[in-house]
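Next up is a structure, given as structure tokens.
Shown here: the complex without one of its protein chains, the others still in place.
Entry: chain A
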């Protein structure tokens, strides 16, 4: 176990940022802390690094009690959201900083420092930029300098705060893949914070979904996406239709009987059914109960707005399927639900 968080609580005045959080980060894994802003994910990351101290709870880093340790003694690499590169230092100086500030006895020779920095710049593909200043680099380059700088101290754990938050969409995607590959190569235990579910699902070995200072669910990307543990996780991960319903005898009735969904039991009375857009089937039917109110083509996929007796639904399918069905806006249709999850209200 690389990191063990037990019962960590942190309050800022009246606001509870973390409410008795337990979490285990396994050695060598890439873990995502996913949640909306204010869910406590960044606070948890900063507590791991020693930049905040919790009001209660315990923290073990590689089996050692860490809360009493200063940030400098924790051997963690931290990549800040806005990189926090030293603006008056060149790329080389930035990466070398962690080695140069070591006490005399542990400090590598300057030749050794040069060799290590060159190696790291090679790793992050920035060798030609060693002499540049942060202001002369693009966002993606700064991000990689920040990563090289964090790795220079050979940390046991790498912590990244919204590592792609400040980048534009294309660079973000490239850098994401690159980071995944880097992690597969060097296998350093890593935790990153994000509010972008796509990022978490694509990049992480395991995802921790957080909300209001608590952990809602921990699991592999497939687990949290396919089997959300709570209504919050369902809503937060991906697009979803949220349907108020009443469950009677295992059947959820939506919109005054316009739609019936079979449930796996357990829930009775007022409830909410969650249906992913791609789990909502559409069949053209001349006298059907629903009407296609709009079709939006986004790249290879199509998003279909459906009006079911005043209830707005959203379906999703690929364009081929759309062409096969041959539906256009204004057509009548019937809808069926392939898969739904019902939570008591």
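What we mean here is this: a contact is a pair of C-beta atoms (placed from the backbone, for glycine too) under 8 Å apart; a residue touches a chain by one contact, two chains touch by 3 or more; residues count from 1.
Note that in this section contacts and distances are computed from a predicted model.
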Among "Ring-1,2-phenylacetyl-CoA epoxidase subunit PaaA", "HTTM-like domain-containing protein", "Sulfate transport system permease protein CysW" or "Carbon-monoxide dehydrogenase large subunit", UniProt-listed name of the chain not shown: "Sulfate transport system permease protein CysW"
Sole contact to the chain not displayed, among A:84, A:295 or A:311: A:84
Which residue of A:35, A:50 or A:228 touches the chain not shown here: A:50
Chain A residues that touch the omitted chain in the full complex: 49-51, 70-72, 74, 76-78, 80, 82, 84-88, 97-98, 101-102, 133, 135, 149-150, 152-153
